[in-house]
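Only one protein chain is missing from this complex, and each of the others stays in its spot.
Right after this comes subunit A.
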Amino acid sequence: MSLFWALFAIGVLALLFGAILGYAAIRFKVESDPLVEQIDQILPQTQCGQCGYPGCKPYAEAIANGDQINKCPPGGEATIKKLAELMGVEAKPLDAAHGVEDVKKVAFIREDECIGCTKCIQACPVDAILGAAKQMHTVIVDECTGCDLCVDPCPVDCIDMVPVKQTTQSWQWDLKQTTTGDIPVKMVS
């Protein structure tokens, strides 16, 4: 008889805890960042398609499904390293088939040559080109990701990719370049 009571008590406890755990799992569910979102966060969001996918999100999905992590030239080595860390795989050099790492650039339309065909506007993945049919177009520099996609559709070749100019704000204290340059920080006398 005591055996029965013991089994009964344990059974009731098991049911009770099961119910509590089950409720907690629903009530306190942690919304974890899905892997695709995390990968997408690392990618540079240029939406250039150099990886062979139409945008950064699709490539993030592809990586999550096991694609190579070295197909993103705009992100370069830094992105590959971060992806390697996230995915737990070996970092490898950038796949040259998808392009080479370059300095950051933005598109620039030579406005007096623009014929207003709107082809670049349709090509721009982030709506960074402004203009209307038969009116001159221009690039919103702050929104341009430098993806290069507007250059080919232009029938009159009036779009240049211009390297982003360094300003005193974006300067990184690379004093080693100058001969006299370093911060004097100590006095001897």
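Throughout what follows, a contact is a pair of C-beta atoms (placed from the backbone, for glycine too) under 8 Å apart; a residue touches a chain by one contact, two chains touch by 3 or more; residues count from 1.
Note that in this section contacts and distances are computed from a predicted model.
Of the names listed as "Spore germination protein KB", "Ion-translocating oxidoreductase complex subunit C", "Stage II sporulation protein" or "(2Fe-2S)-binding protein", the one that matches the UniProt record for the absent chain is "Ion-translocating oxidoreductase complex subunit C". Only one residue from A:Val36, A:Ile115, A:Met136 or A:Met161 touches the chain missing from this view: A:Ile115. Interface note: of A:Glu31, A:Glu90 or A:Asp127, the residue touching the hidden chain in the full complex is A:Asp127.
Residues 40, 43-47, 55-57, 113, 115, 125-128, 143, 145, 155-157, 166-168, 170-175, 178-189 of subunit A touch the missing chain (whole complex, contact as defined above).
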